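Every protein chain of the complex appears in place save one, which is left out.
Lettered A, B, C, D and E in written order, each chain numbered from 1.
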Amino acid sequence: MKCIVLPEKFDYDGSQISSLWAYNSFGVQEDSIVVFRGSCDVKIEHMIDLEDRRENESIWSEDMVSFIIEHFDSTDLKLVYARQRLFTAIVREYLADVGVQTTREGDDLFLKGKKLTVSIASTSAVSQKAHFGINVSHDVYGNLEEAGLGDEENVSRLMQEIGARYVREFEDIEKDLRKSRPLGVV
Amino acid sequence: MKCIVLPEKFDYDGSQISSLWAYNSFGVQEDSIVVFRGSCDVKIEHMIDLEDRRENESIWSEDMVSFIIEHFDSTDLKLVYARQRLFTAIVREYLADVGVQTTREGDDLFLKGKKLTVSIASTSAVSQKAHFGINVSHDVYGNLEEAGLGDEENVSRLMQEIGARYVREFEDIEKDLRKSRPLGVV
Amino acid sequence: MKCIVLPEKFDYDGSQISSLWAYNSFGVQEDSIVVFRGSCDVKIEHMIDLEDRRENESIWSEDMVSFIIEHFDSTDLKLVYARQRLFTAIVREYLADVGVQTTREGDDLFLKGKKLTVSIASTSAVSQKAHFGINVSHDVYGNLEEAGLGDEENVSRLMQEIGARYVREFEDIEKDLRKSRPLGVV
Amino acid sequence: MKCIVLPEKFDYDGSQISSLWAYNSFGVQEDSIVVFRGSCDVKIEHMIDLEDRRENESIWSEDMVSFIIEHFDSTDLKLVYARQRLFTAIVREYLADVGVQTTREGDDLFLKGKKLTVSIASTSAVSQKAHFGINVSHDVYGNLEEAGLGDEENVSRLMQEIGARYVREFEDIEKDLRKSRPLGVV
Amino acid sequence: MKCIVLPEKFDYDGSQISSLWAYNSFGVQEDSIVVFRGSCDVKIEHMIDLEDRRENESIWSEDMVSFIIEHFDSTDLKLVYARQRLFTAIVREYLADVGVQTTREGDDLFLKGKKLTVSIASTSAVSQKAHFGINVSHDVYGNLEEAGLGDEENVSRLMQEIGARYVREFEDIEKDLRKSRPLGVV
Partner (left out) sequence: MKCIVLPEKFDYDGSQISSLWAYNSFGVQEDSIVVFRGSCDVKIEHMIDLEDRRENESIWSEDMVSFIIEHFDSTDLKLVYARQRLFTAIVREYLADVGVQTTREGDDLFLKGKKLTVSIASTSAVSQKAHFGINVSHDVYGNLEEAGLGDEENVSRLMQEIGARYVREFEDIEKDLRKSRPLGVV
């Protein structure tokens, strides 16, 4: 599994959640997590979460760090959602490690009661994907600036480190499941 | 999904990881998490982790809280491992919420550098299961007493609360995946 | 699993077979069976059965009871077709219980040699669905009026009862599969 | 899919539910339904239903018709249970067609309030199987004799016909799923 | 599984890789391999391989033999790719049997260092498909004429024989997997 951190600003408009975006953009032929920073403005046709559509929610942030995860090993919805939750927990752990306490509710993190993150996961016939976004700055929602992590260096470290941690977690799981005997039965 | 917390002491010898143990013992016909407290002494024939077998590891604790998770919705190894990792993160979150900082490495939690927990996950032809154990007291390894959570009330609350959180997480995921559109494709 | 019986007339144009229609329309985040009554006129772009398309079949009824089943636990075509056949058998059983004998051929029921019902099943990347329609009145095909079940009360009871029976069957299966040991092997 | 009706008496002791029994006994290398008649006395080690084991239930009949279904196309528990329920409905339909009214509750048929049948389904790592037994005669339970179908000719016809109907149903499903377009999405 | 060899010229424009094309065109309701000969000119919207799209590759041949394989028994990408590679090996074996040595690299065959074939595989929500094309004549790429197999009779035999071999291989596999016991475990 490969982690790609984009060096330049890159805006998220929701089309990046499409299957094969990572291959099409960067030629990567592994499972991947692509990390970038830029504005976020999800167009209605790319909204995966029907709740957002129904409620005409805007998913908007002037400055957001985005993580785009893609796995081709399964198209099981249950699996991508378990992975998405696990990723959310990894982000929370990283933030705690750098001194920022947040609370997790499902796939959302809250900073002092304000929603810090957005996330969605789904599948196509060929892959499973998740998007996870963290506001760097925001007028209404929680954001990394308020958490004291808004400067270039901190944001950059967060992008690198969280991407790397997810890859490590994935590879660790792949190794663990290759040394476990099947269950006995009562 | 059902959470069952056993009111009496119950010792873990590894046979509880077998498929259908919860049905056989408690008649439960849902996915379940069973929580109990007692000694832990895993017999060699119940060791699922071949690494432990190969290294002739003893999995022993005089006083341990055990969580036994069983799902029948899939027998995918990848899924049960993702769920096990997520469960581990949930335990860490609970501990942090009650003021105890630990570090997570895969499915292990460490308290001041000492291993606090044991865990394994696997599948049979009919279900997937995970065991997660937290030492209440231990001569060598990390334990809840050292963390200041060893008294009856704290242990009891931890058992109830972590069990309930996992059920909530599972049910939240099941709801989320029922409102997500399939991915578009590049 | 939830059964929703719509209190008002609702026309079926085939778009209701789309994945997530139940969530989008009623906010339901469980597997579901939605039952309603109204005219049926399936537009060509919503025809799932290619045989109908090829033969330029019209799927039309001035008054039909429709059942829309959606499951998110699997996207296996074989499973949704087995469930569709089972549902057809449940409808037949209900009709027999209220004194109306029909014959079943696959997913079709016949009343005195005339086709009484229409049905289709398929999957998307996120869910599996089936539609099952029973004519209340029809110039050509079999219908509930001819069966002596065309009055408001009988139609209403049929909608409630068949919906409830399918939910009961599904939940009964989910319980049964949680108490069965894996097979031995010769 | 192949239907094999054994010409001689054959007793069911539960070992026939094991995977690959049909291949081992008859060399059949297709999905199959094997039908035979004889006594039924299931040994404890072959009891698949843990409820029977827990309640020390005896599964015994001096004269029973048995259907043994095996599919290798999937090891999904949900699928084999849906198929088992569908098979039960097929048996009920056959009995109704020859003038015997029964009621179905899940995988059980009742004749005048008395349980007429036994059934179980499960999977191994290589196949899925179901057993369905109908008492020909019995001191306590419902049976074909009481239904007026106990003579040689009727039993023999029932064995042939139900086996053939299940094969037809299975093949009909396999054809139907090969002409259905994927679902659209809301 | 059915093999259909089209008697008339038929041009490949890429739309034939769509799911259900075989049913829609020929009414076949089995897994199938359809074989035909004609020009090949794949439109951009039917290009499945994103590498070709990205590189603006033209997939063009004035005279090509095409094999279109469709299976409905699984929508697993790994399986259709294993089958595609196996099919490629079958083609190579056939060519060797008629005296033409080629080399295989993944899903490509080379004749005297020139690419002789094109191939792609993928899945939808309802089926898995592969296309495999062999140039009969070509200005740039390897082709059957250069191999001395370009005359009507040789091309016709190749179409019949390779189609039949794949069906045989598939059916042989289906039989073999119905006589294998599950693995033991260390």
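By definition in this document, a residue touches a chain if its C-beta (ideal position, glycine included) is under 8 Å from a C-beta of that chain, and two chains touch if they have at least 3 such contacts.
What you see is a predicted model, and the numbers here were worked out from it, not measured in a lab.
Within the whole complex, the absent chain has one touching residue among A:V65, A:A125 or A:I162, and that is A:A125. Note that of A:F72, A:F87 or A:Y166, the residue touching the chain absent from this view is A:F72. Looking at chain A, the residues touching the absent chain are 19-20, 23, 28-31, 72-73, 124-127, 174-183. If you put the missing chain back, the residues of chain E touching it would be 15, 17-21, 23-24, 45-51, 73-74, 76-79, 81-83, 85-86, 89-90, 92-93, 96, 101, 104, 106-107, 120-124, 126-127, 129, 169, 172-173, 176-177, 179-186. Residue-level contact of chain B with the missing chain is found at 50, 54, 75, 77, 122-125, 185-186.
Convention: only the chains that are shown with their structure count from here on.
Minimum number of contact steps separating chain A from chain E: 1. One inter-chain figure worth recording: chain D and chain E are separated by 40 Å, centre to centre, where each centre is the mean of the chain's CA atoms. Chain B has its Cα centroid 25 Å from the Cα centroid of chain A.
As a whole-number value, the distance joining the C-alpha centres of chain A and chain D reads 48 Å. Among all residues of chain C, those that touch two or more other chains are 19-20, 23-24, 50, 72-73, 75, 77, 122-127, 176-177, 179-183, 185-186.
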